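Note that this complex is displayed minus one protein chain, with the remaining chains in position.
Just so it is clear, A and B label the chains in written order, and each chain counts residues from 1 on its own.
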Amino acid sequence: MAPQGDPILEVRDLVKHFPLTQGIVLKRQVGAIKAVDGVSFELNRGETLGVVGESGCGKSTLAKLLMALEKPTSGTVKVNGEVVDLHKGSNLKRFRRNIQMVMQDPYTSLNPRMTVGDIIGEPYEIHTEVAPKGDRRKKVQDLLEVVGLNPDHINRYPHQFSGGQRQRIGIARGLALQPEIIVCDEPVSALDVSIQAQVINLLERLQNEFGLAYIFIAHDLSVVRHISDRVAVMYLGKIVEIGKDTEIYDKPSHPYTQALLSAVPVPNPEGRETRERIILQGDPPSPANPPSGCRFRTRCWKAQEICAVEEPLLQIRPGTDHESACHFAEVHDVVGAS
Amino acid sequence: MSDTLTEQKPVKPPKQKRPASLWSDALYDLRRSKVFIIAAVLIAILVVMSIIPGLFSPVNAFDSSTCDLTIARQGVSSAHWFGTDNLGCDTYSRVIYGARISIMVGVFSTLATTLIGGLLGLLAGFYGRWTDTVLSRLAEVFFAVPSTLGALLILAVVGRDNAGIWTVVLALSVLAWPMVLRIMRAAVMSSKSQDYVVAARALGAGPGRIMQRHILPNAVAPVIVVATMNMGVFIAAEAALSFLGVGIQSPDISWGLMIADARNRFLQAPEALLFPALFLSITVLAFVMLGDAVRDAFDPKLR
Partner (left out) sequence: MKNPSVDTHLLPADSGTIGTEPLLAVDNLHVEFTTRQGVVRAVNGVSYALNAGETLAVLGESGSGKSVTAQAIMGILDMPPARVPKGEIRFRGTDLLKLSENQRSQIRGQQIAMIFQDALSALNPVFTVGWQIAEMFRVHKGMSKKDSYTKAIELMDRVRIPAARQRVNDYPHQFSGGMRQRIMIAMSIALDPDLLIADEPTTALDVTVQAQIMELLAELQRDSNMGLILITHDLGVVADVADKIAVMYGGRIVENAPVHDIYRNPAHPYTKGLLESIPRVDMKGQELYAIKGLPPNLLDMPTGCAFHPRCPFRQDNCVTDVPALHAISGTRSSACHYWREVLDGTAG
């Protein structure tokens, strides 16, 4: 899908630090977990931006910030050119109609005491202007049909459905307000393998049908490649590389992206003995105390003195065609893609 | 492209006996619990007894004209199954009519503590921060007072002349709500962080809707358990306070009061003490058993 017109979502220098405090009565701050530390990107209408990274890289906090569920320490989120202000009720309400989310765990994301009809209909009760009362039940049934469930099951409870079906219910709830953007936070990772494809296909079909733009957050690089038009790779609260899916997967230039891609098992045993594998040593450092300069340098095989001193900016580097935050960025195809 | 997206039938509606939700699981367990059935039958009888005591006793014990001083302190007979008391009133009918006060104290104290403790617990757990700090500290102050002693003190201050069912309810509730607050607060805090609450916030739901639709229905189970158990505790406490002379006052009929009246002639007429004591024990036991059964049914760890 080619980008068209102005971006629908603009994120500028977004920062979220969670303070670490000590003491019970008199709390004093002793540090901060730098969960998201200066993230900027744009999302175009109808486009899918994949966000990948390992646990602790800040991708889930990023999702919460985009949904205005957490207050950013600094930075802005703009939707259709308008800055989202958490303190202005009307602004926030309009914003929520336009951006919705699909969560990871279909077992905990639906209230077990509510019927499917009440769950999917709740958005209309909150945003009463979207649908007059009499139409709501019909609208909920239409939504059930759209996500491939039987509209007659409107009075059932979540526990009467399987994991994949519950994820469809969560998707229907996200669609109810006809948003332009949906933030998907690991939407298939809790599902069985044979069900994942059903949900991925559903998300793609809905995108085509309703012109949705997705932020697709996942740790599974194969799924992200499949669904994304562009991909951002995160490490310790920062984007280290961002580009079109082909640029990231076939021409990765940041060492972390290369290591990440080479670690993904390919479901094809042919040539497995000769396939290049970059095995990173150790664990990611703590986001409370990230390394100076480049955050990846402690695990990087290319690290030089400059990496400890100077933070590499996310920019287009010589010899590459997309942005990468590495002083020594160099295209190197590790996946051996066709 | 939608051909791969075949319309799906939900999992067979559980044709097995039970669906897997907490409430229906609990109901399923309760219906099969002997303890619950015995307790429920006893409580049903007691409730009917307190509403229409006339069903169980032909003599209206609330009417003092039914007492006859000439037949005071008689033993067990066919006319007076449990004998008569100091004033010549029929002990059997007084025991039956005494159920009303016990049940009322139990029900109203439980209602008051559950409403106050539940509401404050909900607010403390939901808003956290200083709301929680203030409410929790306040609760701890009350919690620190031993409840029977505290109630005794309150009633002593109120004085005998003003004492009655409502002062007893007040005295018991004032000291017992913090327990409900603690339980409610813990339950709210755990359901507050659930994904479906996050999802509701993302939809723009306000705090009122989130509490009412999403948190309360998922947090009330432990409070219900405690409330049931408290019912028996309050009934026993009322009897104790009345026995000590600071609770219910004559001419109101209370089992505690009857036991107090009969204690001086226990050796001559044990029935005057034993029958109200027996009813009291059965009532307390019934509520404690009910609470036990309800707790077991709601506790997923016991499955």
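Here is the rule we go by: contacts are C-beta pairs under 8 Å (C-beta built on N, C-alpha and C of every residue); 3 or more make two chains touch, one makes a residue touch a chain.
Keep in mind that this is a model prediction, so the values were computed, not measured.
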Across A:Leu65, A:Leu212, A:Ala259 or A:Cys300, the one contacting the chain not displayed is A:Ala259
The listed residue (A:Ala32, A:Val130 or A:Ile200) that touches the chain absent from the view is A:Ile200
Touching the hidden chain, out of A:Arg94, A:His159 or A:His226, is A:His226
On chain A, the omitted chain is touched by residues 54-55, 162, 164-165, 192-198, 200-201, 204, 219, 221-223, 225-227, 245-246, 249, 259-270, 272, 277, 279-280, 282-283, 335-338
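Here is the rule we go by: only the chains that are shown with their structure count from here on.
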Contacts from chain B onto chain A in the complex sit at residues 1-2, 4-11, 13-14, 19-23, 194-196, 198-206, 209, 213-214, 217-218
Chain A contacts chain B in the complex at 67, 69, 92-93, 96-97, 100-101, 103-105, 108-114, 122-123, 125-127, 148-150, 153, 156-157, 159-162, 164-165, 170, 173, 177, 197-198, 201-202, 204-205, 208
